[in-house]
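The complex is shown incomplete by one protein chain, all other protein chains being positioned as in the whole.
Naming follows writing order (A, B and C), and every chain is counted from residue 1.
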Amino acid sequence: MTQEVLILSSFLIPLLGAIVCVFFQSSRYSGKIAAGSCLLTFVFLSISLFPFLSDFKNVILLPLGLRCEKLQALFLLLTSLVVTLALMQSDIYFEKELKQENTNQKHIAWFYFFSLLFLLSMMFVFVCDNLGALWISIEATSLLSAGLVYFSRSKHAVEATWKYLIICSVGIAFALLGTIFIFSSSQYGAIEGGSLYASQLKAVSENLQPLLLKLGFIFCLVGYGTKAGVFPLHSWLPDAHSEAPAPASAMLSASLLNCALYAIYRILDLTTNSACGKSCHEVCLWAGVITVIAAALFLVKQHGLKRLWAYSSIENVGLMMVAIGFGSAPIFFLQALNHSIVKVSLFCTAGNIIQLFGTKEISHINGLLRRSPLDAVLLLAGAMAVTGTPPFGTFISEWMLLSLSFERRYILVAVLIFIALTIAFVAVSYHVGRTLVGGKIELLSDTVSIKNSVIPSLLILASVALCFLIRPDILGVLK
Amino acid sequence: MNIAVYTLSALLVPFLLIGFVQKAKAQLQNRVGASVLQPFFNIFKLFGKNQIISEDSSGLFRAGILVNFCCFAYLIWSVPWLSFSPAISSVDIFLFVYLLATARFFSILSALDTGSPFGAFAGSREATLSFLVEPAMILSLVAPSILTGSSSLERIFSFTHQVSSQNPIVWIFAGISLFLVALTDLSRMPVDDPTTHLELTMVHEAMTIEASGRNLALSEIGYAFKLAMFFGLSVQCLLHGIAFCLPSDQWILLAMSIAGIFSLGLLLALLETVLVKLKWTKCPDFIAYSLTMGLFACIAALGVRA
Amino acid sequence: MWCFLTSGMLFIASILGIILSISSIAAPFHYSLQFPIYLGLAPVEFESDTTSSIFSILLFGLSLAFSIFSPSYLANKNANELRLFWSGSLLFIASMAGVLFSGNAILFLICWEIMSLSSAALVASELLTKNTAKASLIYLSATRVATTLLALGFLCANNLFHSWNFSDWHLMRQEALIPALLITFGCFIKAGLWPFHLWVPYAYFAAPAPVAGLMSGVMKKIPIFLLVHLLCFREMADFWIPSFFLALGAISTLWGMIFALVQTDLKKILAYSSVENVGLIMLALGAHLVSLQLHVANLASLFLVAAIFHLFNHGVFKSLLFFASGSIYQNAHSTNLNNLGGLAKRMPGTFLLFLFGTMALCSLPPSNGFYSKWLIYEGLLQLVNSSNIAVAVCSVLLICVLIIAGALSLATMAKVVSVTFLGRTRTKLAQNATECSEFMIVGQGILACFCVLLGLFSAPICLYLVQILKLASFTPPSLFQFTIFSVFCIGIVYVSFLKQPKKSSIYSTWECGFGNLTRRMQVNPESFSQPIAALFSPLLRYRIKAEVSGKDRRHFPEKVVAESTTQSVLESKIYTPLVQAVAVLGKHINRLQAGSIHIYLFYLLITLLLLVVLELVR
Partner (left out) sequence: MISFSPFMFSFLQAIILASAIMAILMVGTGQIRSNIMFYSLQTLCLALSACFCAAIEHELKHYIVALAIFFVKTIGLSTFLFWITKRIGAAKDLGLYLPLPIAMHLSVVLLVFAQILSNQLPHLNHLQPLAIGGTAGISLILTGILFMLTRRLAISQVLGFLTMENGIFLFALTQSSGMPLFIEMGIFLDVFVAVMISGLIIFKIKHSFEHIDVTLLTSLRD
């Protein structure tokens, strides 16, 4: 009982935090309040969910038809952790922005307001059993994160927000249609009067009307795929990621994409036992492969540092789609975990670098290794990690994915992914390499302070640790 | 016994051979020419003379010449260029080729040590020639080694093989190839003219341009050894080619070998009288002949074995 | 200060490593790390066998010399560069040890990538310019492609044998052809075999000299270790696989040396020469496979021993030469041959040690480099005597190839030694060069000692290798007698003839009475190699651009400019277009992201319709 109370109260904390942030708009402490409430959420969730994870119990039922299984529990923890870290970093980030007079206290308070609600909506994504509610939460995430993208109020930010809003809304509208299809597919004898509850649908999935289910899946794939940045629906993603302030980009990339992918996983999971299951899985799989390849090629010619990481997020989304296509929840989660950790670190580092050089253009960032060695190392390590290079956790998850595809006899998939990963690696190291070297040796008093790099470096270390700590029995939890 | 024979021949034959070639050439050109013993006198004279060393050179200048000399001194005692088995017998064909390369390497270095442009160009050409000539050399040695199933020079050139390995074609081609190799490697006539001066000589003489006194003497001795050894080896090949009609007595064979070496010397004199020097860029074409001979020999040898 | 501490630690670690590896030859160890460390699919396992012990002796031996040499080499670097250098190189050495002793494929890949990454970081560590970044990138890309192939091979092998442990894999079997091929090609790339060698000169040129020594000495051998370790193709009956080894080995032997000849930078020359040496080792491995298929056990073991021994020798002498290039760079501030000259008098110690390395590289007897090549020659000659005529003809050709490569390396090294150390200095910078510090001399001296010892005791070492690798025995030829004799002979002659200083005088080099020779009148590296380069001009794309200008320019030109350029056919015809193709593809795909929201919406619609139609049709 206390578990449920704790979980529910962890949903209330961000809400309260958001309200407090808005009330004390001009206070300098809004950042600390926001980060603190996130941290509290994370702590509450950890306290309540860690016993559950090691438990034999499969599900926690919450009031209002919410439920939480182990995968969801893990994602909840990951999401709250990511947002916590991003908000901690953003306090430091905005400090410097304020010093440079790029923004004011009020905007920042609104930023925290939106990010806390954003966290709340993302948390709802994972506990909604009802597909309609899932849709509502995801739409809410995009509406709320629009506020984050809009933060700097510059021309570019406005443009990016507009594109983000419109494209995601249209995409999500398709997902709504897909949800309706799935709903109506359940009315043909499976459940009297139909149902939108995923757990119920899953139980009767053999009896769902196959055509409607398939259409439902395709519409949902397109809809949530738009949100997740599946090629060629990714078009909003690089713009939004590069125009949002760095911590917001970190949140978008490291948690929002997971939400959308989780939604796809949820829908695909329904089809597993039905007649159209295999073809749906294959669609998802190949969509992932195409995304990986396209993202790798996109990486070849890039001009913006944050756009680079945006495309690498797309690449990782592709990998996760492949994992989802194989129906493998453990690998999906592992990849999401590794990617999120590295991405937060990368975007935070990118934020530091962009503040230091005053530009996002890679061609104008030179001699980082001389100017700020720690950030250079972090950038390099992150770049290596994000392309699946050992000794970072991404290597293990990608390796498991590839060996799974060999096991399932999808050798072409593995080969294509390998090629794409190689291209991506070369492209990313080319771009990063350009920023590290060169430039005039000038003595600039202005360097990144150590404080800014604490969180990114801890995350990189975490990623290394993840490489060496993944045991099969940990993954067994999800099976 | 062997040691005595080789020591004696090493002290006499090379210098006599050089003197003989010069004398024969002079006679063929209707000149009187110096005495056949002139090379001995030259060597003695050089040993007595003052040596001049360039101020730019390092110790390698003298050391290189010394190593060069030592290599040839070692080879003249250990290569069966006469029909006797040699004094020190641990040389196989690859060690032979690589010892020659060692000698060459150090002579090039000592030529380059003074910073003289002459020596440098000669060194560059020497390197080029060696690159062209070594495959031919190894082929003409591999061919008999295939026949005899051994890589040791001593066993290849001993006269105690079974009849099956006495294949005249292989031996004669190998012998001719070796002779052509010798002409190139010693920078004799169609490749280079040793009697002209400076601007026209390209390889050996220009390399020793800075050497004087004792240094020059050592390199000249090395050169003489090399000449005798190469001619000796090709004579051995040719003798093996006609081994079926030769007596098996060692001393007769020794006499025939020495006679053969001098007749090759005569041939050399004749060639140097008749031929003109090739243009440098045409040298590879000439060396191609020796390579072809070597290949013929090898293919014939493989054919015999198969 | 901490720099010396670090190197001291490395020194001690190397000694411990050597002791460990020697002891592990007698008693192989297997060590598996338990809870909580795990790599997802496999545990962290370390395992030694004879091959890995042999390789680790090389690794730790070189790292020993490295630890002595490096601190002084880095004397005038700033703290930042030092930090990068030491962290990179410690990681590099540790990861190489990890690669050698890793017991399963996943751990192997992890160590392998750390090795690549740390070495790539080291490559860029000396001059933080765009060019070194480019070199590092080329190196990283090549190594990543190699990793990709290896990883694919490992996955295939796992699929076949259902295990990640190397000890469960039998890649020599017929059915494991695909993984074996993938792994082999991965190894070829990493080893820098023709036609995958292009990264080699870039990386070694840009890397700091001691690192280049380690890379060329050990890291390039790691893929060969993998090949030997897994013994790919051992039981396969096809002749085409060994012929791959032989052909690529022979081509890279020649190709490496031809390109080494025309380079004008010391480090690039050394880099290309390591392409040659890797070719030689691969050739020996190929011959090993051929003789296995012909069922000539003693010949097979001869080739394997030759390959391993040569690899050892190459590691030693190449690191020696790279170290020497480092001390040249430190004191004369350049490794470009055009800027050097006359260093023999200024750096006599380095010169002498360099000469040792050079002799080994040119495989002149009695050096160790000669001996391993000699073994290969002897083996090939015995292959000629085998029954198969095709093999026999091939062997004859291979002997020729090796001889040609040998002659080329002689020309190259003659050029290097003379232009670097002999004659007059070509620039002011080199004129002020002084001898490097004692530590650097000791570092090189250790390696030179190894060169000599390995040459001197080559036959017993080979016999020992046969014994510990449990191979069929053969009688190796011996250099001992020759060496003793030659040393003796040179000593006697030296003492009796040249120690008479009274009859010699010092004078300037003869100049045809033209006046004093200037340093610009000396031979330069291009002109030295021109005669041979001209023979290979189509391969090298060797061009001489000459420009004569001035009034009445035919006879009395005022200005003559001649410039020779070389460029690899492979690079300009194959690799550059390949990279361009990917770049063009990237550019085209970027057009999709055109910025217009209408187009984006259109993509959305098209994707939806496509999927719906596709699914309804199915």
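The working rule: a contact is a pair of C-beta atoms (placed from the backbone, for glycine too) under 8 Å apart; a residue touches a chain by one contact, two chains touch by 3 or more.
In this text the structure is predicted, and so the values were computed from the model without any measurement.
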item	value
Visible chains that the absent chain touches, using the contact criterion stated earlier	A, C
Touch with the omitted chain, as defined above, among A:Ala140, A:Leu374 or A:Ile411	A:Ala140
Listed residues A:Leu196, A:Val230 or A:Ala427, member touching the removed chain	A:Leu196
Full-complex contact with the absent chain, from A:Ser169, A:Asn207 or A:Asn273	A:Ser169
Hidden partner chain, residues of chain C it touches	590-591, 593-598, 601-602, 605, 616
Touching residues (missing chain, whole complex) on chain A	130, 132-133, 135-136, 139-140, 143, 146-147, 150, 153-156, 158-163, 165-166, 169-170, 173, 176-177, 180, 183-184, 187-188, 193-194, 196, 209, 211-212, 215, 238-239, 242-243, 298, 301-303, 307
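Operating definition for what follows: only the chains that are shown with their structure count from here on.
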item	value
Touching chain B and also chain C, the following chains	none
Chain separated most widely from chain A, comparing mean CA positions	B
For chain A paired with chain C, centre-to-centre distance based on mean C-alpha positions, whole Å	44
Chain A and chain B, separation of their C-alpha mean positions in angstrom	78
Footprint of chain C on chain B - complex, ascending	49-60, 62, 66-67, 69-70, 73-74, 88, 90-92, 94-95, 97-99, 101-102, 104-105, 108-109, 112-118, 120-121, 123-125, 127-128, 130-131, 134-135, 137-139, 142, 145-146, 149, 151, 198, 209-210, 213-214, 218, 280, 284, 298, 302, 305-306
Touching residues (chain side chain C, partner chain A) in the complex	36-41, 44, 80, 83-84, 106, 109-110, 113-114, 117, 121, 124, 128-130, 132-134, 136-137, 140-141, 144-145, 148, 151-152, 155-156, 158-159, 582-583, 585-587, 589-590, 592-593, 597, 599-601, 603-604, 606-608, 611-612, 615, 618
For the chain C and chain B complex, residues of the former touching the latter	341-342, 344-345, 348, 351, 355, 359, 362-365, 370, 374, 377-378, 381, 384-385, 389, 392-393, 396, 399-400, 403-404, 406-408, 410-411, 413-415, 417-418, 421-424, 477-478, 481-482, 485-486, 489-490, 493-494, 497-498, 503-512, 517, 519, 521-523, 527-532, 535
